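Written out below as structure tokens is the structure these notes cover.
A single protein chain has been omitted from the complex, and every remaining protein chain is retained in its original position.
Up next, subunit A:
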Amino acid sequence: MTQIGKAISRLEGWQKVTGSAKYAGDYNVPDLLYGYVVNSTITKGHIISIDTSDALALPGVIKVFTHQNRPGLAWFDIMYTDMDAPPGTVFKPLHDNEIKYNGQPVALIVAERFEIAREASALIKIKYEEMHFETRLDRNIEKGRNAKKGLATALKPPPPKPKGDFSLAYDESPFKVATEYRHSTEHHNPMELFATTTVYEGDGKLTIYDKTQGTINSQIYVANIFGLHFKDVRVLAPFVGGGFGSGLRPQYQLFFSVMAALELKRNVRVTLDRKQMYSFGHRPQVIQKLRFAAETNGKLTALSHLALSETSQFEDYAELVAEWSHKLYPANNTLFSYKLVPLDLYTPIDMRAPGGSTALHAIECTMDELAYQLKMDPLELRLKNYAEIDPSTDKPFTSKALKDCYLKAAEKFGWNERNPEPGSMTHGNKLIGYGMATGIWDAYQFPARVEIGVNAEGKLLVNNATTDIGTGTLTVMTQIAADQFGLSLDEVTFGYGDSKKPFSMFQGGSAMTASTGSAIVIAANVLKKKLLDKAKEITNSPLKDAELKDVMFTHGRMYLKNQVEVYVMLTDIVQANKGKTIKTTNLGAPHMFDLRKYSKMTHSAAFVEVEIDKDLKTITVTRAVTAVAAGKIINPKTATSQITGSMVWGISKALYEETILDENLGKYMNMNLGEYHIPVHADIKQLEVIFVEEKDELINELGVKGVGEIGLVAIPAAIANAIFHATGKRINNLPIHFDELL
């Protein structure tokens, strides 16, 4: 094992710094037509009429598609269902004249040039009949109900049943906190605009460059809706300019690009603009009520977490919010609930650390408040309630090095220099605050199939349909594969981002390294056996009596473990196979049966320093340290970036980003990057990451847990707690604006 654990720079780096990396909207295929989408300006109601005549009269406009002239499509809802669809009825673009949400796509203009299509969009005249709508969660609390169950519920079960007698225990406990938390809507805003370039190949065949986190998910969606054979639809996504969850479901530019290409029998690209990036899914608003109670010694006696979230009128999007406190802390009395309010908005969609980042903000701020009541150090309170087994299931963890995270990060940060008194630490004209919080995330793994083979040149070829959305997947998978055969990285080619490759789920939930990575190990073991069998067939094979356990691989050789000088070259084995690549395709899947007795979690601890101007109350996160326990780290360089990137997201969630909804219009008001604030370079100071040692021999073949989201979950609470420490003010709504401290 020499590649795993090495800090390797991204293998596709050169393409990214020279502009040769091609994203979905970068394929300038011949005779390309450009599509521009027109969106509804009302929130709910009906289209009475659409006048497209002026638009059609503009030179260069080829066609305008509306619900009135769209081609006949699959009729049944089920045909529109993608792998990530929540229970309910999938939204069907241009289905009829009904408007379900503001920004709903209502027409597509196709023209010879992008700017002509855009110009034509201003010439479309639509008459609407408006209806009353509800878009405010806080005005519709009484409509809260349980989430409907469906396929997606497997990953998002309802919260656990109550334990003991919460009300009694809460009332009788000497220390208790009851608080309410809210956060605004957020939009993913990957830097890359959603785009699809559809290449019309004829004979019912399409090659599609799509911005997606799941090539096969898009392939199934297109084939089902347009009645095409799966094998005739090829979806490619070799480079994806960020996703953060927004690409987990096929978005409407895919639908429009394919529809127009099939109808016009031409190559068509549809690229959304930044404003349209706010019209297909978001992190939902959530109202959370927490009540935690403790004994005098700090031991928790009662935990309650009630969450109310929004969904659309047509699908029940759910998150895991209410259960996390009890996965961290034991208590004999619990009460959890998660309810949804359907509103006239589009269905929310997973956004980096969905549910967890929402919940941990509330939980870890409540813990901080409780610590202050108890006059106990916040870190000590966590350690006092440290769970060695998962309190919510009474199952042991496959591994849990959270204690190490706490201690290592606290030491690095200098937590013991903290004076607990709010407002007591200053630096010139700045109030200084130290805050900490815990992070937890599920160690997901999905089934994945991997094809692996050795070719005539002795190179290892590995294939899987996964994407690399900036996660480092290409580099990490290449490292994993190389180690299976003792190869250097340039002796391995990992093929990905292509629906023609063997199955992968969408890239989400921090699951890809565990999913595809484990499948590589499994397939490699099968390939080793195949290679040995073939090696034995060579005349006078020096390995003819060898068994799989006796052989090892290094730089193109298979050799006897105890006699290194006895070996066969892999190239000779392939030659004996008439030069044909020797390969196998195998399935890797979570160890469901063995793991059913365990809880599998990733953990983190974050420590944050804020500086707050005494007069202006402007807030700066000057330092943050996150320690992560995520099993084995395949590539410390790309994994560190995953964590620091998530920490930036945590800072953003705590202090910057929010989509503002106008209650009178039922629409978002800041649908651009000037008014939707995210941290700029000057806002990001010092971020430090520690990966603590965590050996996990149960979780999967590699002992990995995933690092895409764990770096985010603890940061918002750590910042809010630091702001309290600096100012004595508890601001429970995110993002925290400086004027709330004035």
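Note that in this section a residue touches a chain if its C-beta (ideal position, glycine included) is under 8 Å from a C-beta of that chain, and two chains touch if they have at least 3 such contacts; residues count from 1.
FYI, contacts and distances are computed from a predicted model.
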In UniProt, the chain not displayed here, chosen among "Acetolactate synthase small subunit", "Glycine/D-amino acid oxidase-like deaminating enzyme", "ABC-2 type transport system permease protein" or "(2Fe-2S)-binding protein", goes by "(2Fe-2S)-binding protein"
Where the complex has a chain not shown, which of A:134, A:192 or A:344 is the residue touching it?
A:192
Using the definition of touch stated at the top, determine which of A:240, A:460, A:570 or A:619 touches the missing chain.
A:240
Residue in contact with the excluded chain [from A:154, A:592 or A:680]:
A:680
Any idea which of A:470, A:631 or A:716 touches the chain not displayed?
A:470
In the full complex, which bits of subunit A touch the chain not displayed? Write them out.
9-10, 12-23, 25-26, 28, 34, 59-60, 113-115, 119, 189-193, 239-242, 244, 271, 273-274, 469-472, 637-638, 640-642, 644-649, 672-674, 678-684, 686-687
